[in-house]
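Shown here: the complex without one of its protein chains, the others still in place.
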Amino acid sequence: MDYATFLQIFDTALRFATPLLLACLAGLYSERAGIFDIGLEGKMLMAAMASAAVAALTGSVWIGLLAGIVGSLVFAAVHGLASITFRGNQLISGVALNFVAAGITVLVAQTLFQQGGRTPPLSGAARFQPVHLPFVEAIREVPVIGPFYADVLSGHTILVYVALALVPATWWLLYRTRFGLRLRAVGENPASVDTAGVSVIRLRFTAVAITGLLCGLAGAYMSTGLQAGFGREMTAGRGYIALAALIFANWKPWAALWATLLFGFFQALALRPDVVQAVLRFPVPVPVLDALPYVLTVIVLAGLIGKPSPPRAGGEPYVKER
Amino acid sequence: MDKLPRWADLALVPLISLLLAAAVSAVVLLAIGQSPSQALWVMVEGALLSPYGWGYTLYYATSFMFTGLAVVVAFHGGLFNIGGEGQAQLGGLGVALVCLSLPWPHWTLALPAAILGAALFGAAWAAIPAWLQARRGSHIVITTIMFNYIAAALMIYVLVEVLKPAGQMDPASARFPPGTNLPTLHEIPGLSLIFTKQVPANVSLFVALAACFGVWVLMWRTRLGYEIRAFGKQPAAARYAGISAFKVTMIAMLISGALSGMMAINNVMGESERLLQNASEGAGFIGIAVALMGRNHPVGVFLAALLFGFLYQGGAELGLWTSIPIELRTVVQGLVILFTGALDQMVRMLLVRLIRTSRSRTPAQAQGGM
Partner (left out) sequence: MAGQTPSGRQETAAPFAIELKGISKAFGPVQANKDISIQVAHGSIHGIIGENGAGKSTLMSILYGFYRADSGVIEINGRPTTIPDSQSAIRAGIGMVFQHFKLVQNFTVLENVVLGAEDGALLGPSLTKARRVLADLSREYELDVDPDAVVEDLSVGHQQRVEILKALYRQAEILILDEPTGVLTPDEADHLFRILRGLKDQGKTVILITHKLREIMEITDAVSVMRRGTMVATVKTAETSPEALAELMVGRKVLLHVHKGPANPGRNVLSVENLRVVDEAKVERLRGISFDIRAGEILGIAGVAGNGQSELLEVLGGFGRATGRVVLNGTELDISGRASDGQSRRAAGIAHVPEDRQRLGLIMDFTAWENVAFGYHHAPEYQRNAALMDNDAIRADCAGKMQRFDVRPPLPELPAKSFSGGNQQKIVVAREIERNPDLLLVGQPTRGVDIGAIEFIHKQIVALRDAGKAVLLVSVELDEILSLSDRIAVMFDGRIMGFRDPAQTNERELGLLMAGVEG
């Protein structure tokens, strides 16, 4: 494999990693606050459909983005209600909402566009356009780093850079602000927050809202940045992979970046069986490459790579001690 | 009154949850410009008003009984097995291998062998997530979901590379020998008087009913069932009592996987009579809804499976006769899971309020909580 091919794959990897990263950071906020959310998948799907549909109808990708965020927030709100207000089983809520999202997205898309549950292909202002970083042409001449900067880092749509920027932003928010301290506390021991006079419910709902927002970005990116429209079940399990990345990253923002890049890399490899064959020197069937991210997830979960330490109060509804 | 009486908790809560799910679905239908009442009529007519419709409803219900029981057994052990879909697909592989391996003379011989094959393959697919949970504490929800996706990839590979007869285009296995064909309800003497047309519901319905009874006996009449239930409720206490967490987790999941796998004798052996891609068609997931609606009890599973059979057949009819996409049934399925599984507290609070206001109308003394 030559350097140019490597850059190509890495470029693809970064693009594939973006929805994973956004969804992973989304899950980070929820889980750090003590709310399990396996409904990332459904929220992404909802956002993907909503943003593609609205972008197709209005011709503006930004209004589409807004619609995607709103769609995701609606599902986030339901999950928050079920998990926090009604103290329901958070896993079941997530699974249920994923089903609802899978069905409703196709229903709405079919009603709007009659194209078999898809949105019409997007183009022009209804899609995110590549952003070129400054001094691209000048830096390209620099050996090794130049093409990396020019072909891998530059030329992505804006949400990719937003996702990357969200990593240090999340770190700062979690560890350098009052909100972050309280958020982490509420996921470890909600009673500590409650007895200090801070509302557990408000903190958790805020976390859930942030999750909805970030999943909105993830889904919108998929249908208006990564691809050019929405198709049924287009998220194909990315929400779950993002969860695996979160566990792999031990619920830390910077580790989440590397974890999702790794998963994105595997997804990029699946598109280039020729490269895999060239490197490994025997043919690998396409279904095997397709299954790789999921297999890696299982390996991560088997704790074969480090021992995960989740927030202590994760998944438990908070009930005041009598 | 703070708590519901037991009968209300068992019967009313699922009923109200179902009504709420139906109500939200109706709203969705209205929002996309369809008529809920017309939709309901089409569904009822197509699923319940003719033996032919019932033949389809019962066919789907059979699959859902298997997958529902699978979720129930795992649930009692404290495990949320979402891998029924993948386990059912692997069960289909087991059935196909059994049926294609020998020239079976009669279905009474082929069926037990196929059941064994389906159960074994389904259990095997559940074994790895089970072992990972039992030994390494890996969350079974995510591992089973992953195994669903891996199963899909695996089945594509197997169907295209291994089982597809030469010269055939579509990814499917060869047809099973005629000795493996299961009699449908139309072909069973006695029942053929009711089911005058060919229907997909077949002998495996009775296997499913037997499985319901078997699960009931297992969970509430055997030592193993006792251990599974105790462990599911309080794993730490189970250790005190000398109940092996590893053994219970593995066995509960293996039984669960086996039950999901057994679904394949209904659709793969009984209906399509060859192995197709995506044979299970979401039945594994519906098992979750069925288990929740059925309050984790085999009798409830039976009733809920009938309900979802109606939904499935009705949804198919909707797809045929109206412009409502078939995905509506996924929405309903998700809503049912949501209301019965996650929002059950909300439903209970609603019921408590309703019962309280109806009681306050009579000057009877308020009952103490149960």
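Couple of notes before you dig in:
Lettered A and B in written order, each chain numbered from 1.
By definition in this document, contacts are C-beta pairs under 8 Å (C-beta built on N, C-alpha and C of every residue); 3 or more make two chains touch, one makes a residue touch a chain.
Note that this is a predicted model, so its numbers are computed, not measured.
Set against the missing chain, the residues B:Ala237, B:Val299 or B:Leu320 yield one that touches it, B:Ala237. Remark: the omitted chain is touched by one listed residue; of A:Val193, A:Leu213, A:Leu257 or A:Val276 this is A:Val193. The chain omitted from view is touched by exactly one of B:Val217, B:Val299, B:Leu320 or B:Leu354, namely B:Val217. Although one chain is not displayed, its contacts with chain A can still be listed: residues 175-182, 184-185, 188-189, 191-198, 312, 320-322.
One chain is missing from the display, and on chain B it is touched by residues 1-2, 217, 220-223, 226-227, 229-230, 233-234, 236-237, 239-244, 366, 368-370.
Just so it is clear, only the chains that are shown with their structure count from here on.
Chain A and chain B have Cα centroids separated by 30 Å. Within the complex, the chain A residues that touch chain B are 38, 78, 81-83, 85-93, 95-104, 106-108, 110-111, 117, 232, 236-237, 240, 243-244, 247, 285, 287-288, 290-291, 294-295, 297-298, 301-303. Here chain B touches chain A in the complex through residues 28, 32-33, 80, 82, 128-129, 132, 136-139, 141-143, 145-147, 149-150, 153-154, 156-157, 161, 285, 288, 292, 324-325, 327-335, 337-338, 341-346, 349, going by the rule given at the top.
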